[in-house]
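What you see is the complex with one protein chain gone and the rest in place.
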Amino acid sequence: MEVLQLLISGLANGCVYGLIALGFVLIYKATEAVNFAQGDFMMLGAFVTLGLVNPEYAGIPFWLALPLVFVIMGVLGYLLDIVVLRAVFGQSQVAVIIVTIALGFVIRFAVGEIWGHEPQSLRSPLALGDVRIGELVLGLADIAVIIVTLIMTFLLWQFFQRTKMGLAMQAASQNQMAAYYMGIPVKRIQGMVWALAGIVAAVAGILYASKGALDPTAGFIGIKAFAAAVIGGFGSLPGALLGGLIVGVIEPFASRYLPPGWSQIAPYALLIAVLLFRPHGLFAQVRAKKV
Amino acid sequence: MSLLELDSVTLKFGGLTAVNNLSMSVEEGQVFALVGPNGAGKSTVFNLISRFYTPVTGSITFDGKDVLKMAPHEVPNLGIARTFQNIELFHQATVLQNLLVGRHRHRKTNMIAQMLHLPSVRAEEREHRHAVEEVIDLLDLQPYRNSRIAGLPYGVRKVVELGRALASKPRLLLLDEPASGLSVEETQNMRWWIDDIRRHMGITVLMVEHDMGLVGKVCDRVLALADGAKLAEGTPAEVQSHPKVIEAYLGTNAVSKGGKVA
Partner (left out) sequence: MRFHFKTDYDQDIRLFEDGWTFSLYAALLVLALALPLMIDPFFLGEATNVLIWAIAGLGLMLLTGQTGQVSLGHSAFMALGCYSCVLMMEANVPFVVAFLLAGVITGVVGALIAIPALKLHGVYLAIATLALAILADDIIVLLKEWTDGVNGKMSPPIDLFGYEISRWNNPIEWYYLTLAVVLMVTLFYRNLLRAPLGRAFAAVRDSEISAQAMGVNVAQTKTIAFGISCAITGLGGALMGLFAGAFNNETFNFLLSIQLLMMIVVGGLGFIHGAFLGAVVIAFLPQVLSMTTDLFGRGVAIPGLESGVFGVILILFILFEPMGLYGRWLKIRTFLELFPFARKDMFKRQKSYLKTERLR
């Protein structure tokens, strides 16, 4: 019974990691940029929602605010691509890595200035409290998070399979040059990918905030999401989600069964083990550069 | 014994046979050309010799030594230097630094000595510089010594890459399309240099080239490849008029009209 409890809370955390990792991989595949600020995007998305929904701020009903949040985060993602990332395009990888890290700092500072540094909780319809079944204590929020993630995954999958935009994104991320020749506006598509990553981050943020308190340092869980992305194999969207779930599930079990102090090491230890033995993730194949 | 020998080498990428049972031998002092249509596997042969790829079967020997037993970075120590089809220079560094990297296999001092810049390091640096200056003189690179690669025109980069390979004082020089993208004058220069390299420096040259004019002028021996397999081998004139080669380049009809590959 305890195992089930740990599993569900782990999976719920893993869903958040997975969604952040998903945004990470989306951007990487389409633009070869690595957005080290994706975790802070998630945090920003959560705060934007909080700012709109919570009564002490705007106080808009949740379901009305939701599309607004998506628009704000989408536009923000798109603008970031145009203003910052496009200027860095063609520079060394160091520049891209560092610029997104710096973005994360800026977002964290801005959020702290706007909404303060105290932990707050989001008035989310998903924050449902616990339910007791015998000895089992289940967080309903956890279950809701898992369900929402499943729906989100299904929607994304449909988006990539069915819509013209989704197909164009796939094409652009597999071979930019070929996509460009086929008349796909690669640059605009890349902007749209950033927008999509912003929206996915917003979903992740709302889910995260539904499970507990929120403060500007929440973005740091992005680091676990990087671990998830790498474990999943960086280039693969399902891999990212799965990697997120693995990291999420490992945590509660490690803190239950390992001596204190060792549990927070577990996800990183797994990351390093994966990098050592399967440097390109659990779900990937490798091709070398052609000369 | 030949300087470089490939014996029934086969390389596969998944289902694709990139090099098919290829045997060839390059004699010391020769200028040897690989020709063939795009995708025939010419550069792949170079990459096999450089050990970037490992063949499924077959052997590659250089001066009697088994090349396949070496790691990629050990191949240059045998005395094999190369250039690349799409120019792979160190673009943030100057021409001089690029050429000095060519001297890497001749270094003698260790890390600690270099950190302390002991007299031995200074002496070695002078020696490297001297060798590099000879290459600079040969290739007329004097105006570019301290220019960064990133700002140089294509033609000069091509020459710098040749220079970097020469700076390592190789016995065998692999040139991957030395004349591609060069102007008529630059190609002409390339021709004299290849002649000089062979005659005065005694370096054997193996090259991949599309420009049959250049191949006809500088090469002793030509091997035509198609789909990774040997089509014909002989003097430039023989290969150019070989019916199979004409067919591969121009299609079957050309043979009956008595065409010759330009």
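Each chain carries a letter (A and B) given by its place in the written order, and its residues are counted from 1.
The criterion applied here is as follows: a contact is a pair of C-beta atoms (placed from the backbone, for glycine too) under 8 Å apart; a residue touches a chain by one contact, two chains touch by 3 or more.
Bear in mind that the values here come from a model prediction, so they are computed numbers and not experimental data.
**Student:** I'm checking contacts with the chain that's been left out. Which of A:G104, A:G205 or A:G248 qualifies?
**Tutor:** If we include the chain that is not displayed, A:G104 is the one touching it.
**Student:** Out of B:R129, B:R191 or B:K244, point to the residue that touches the absent chain in the complete complex.
**Tutor:** B:R129
**Student:** So which bits of subunit B touch the chain we can't see?
**Tutor:** Those residues of subunit B that touch the unshown chain are 50, 52, 71-77, 81-82, 84, 88-93, 96-97, 100-105, 107, 109, 111, 114-117, 121-122, 124-126, 128-130, 133, 150-151, 164, 168.
**Student:** Residue by residue, what part of subunit A touches the chain that was omitted?
**Tutor:** Residues of subunit A in contact with the hidden chain: 28, 32, 34, 84, 87-95, 97-99, 101-106, 108-110, 112-113, 117, 216, 223, 226-227, 230, 234-235, 261-262, 264-265, 268-269, 271-272, 275-276, 279-280, 284-289, 291.
Methods note: only the chains that are shown with their structure count from here on.
**Student:** So how far apart, in whole Å, are subunit A and subunit B when each is placed at the average of its C-alpha atoms?
**Tutor:** Chain centroid spacing, subunit A to subunit B, equals 48 Å.
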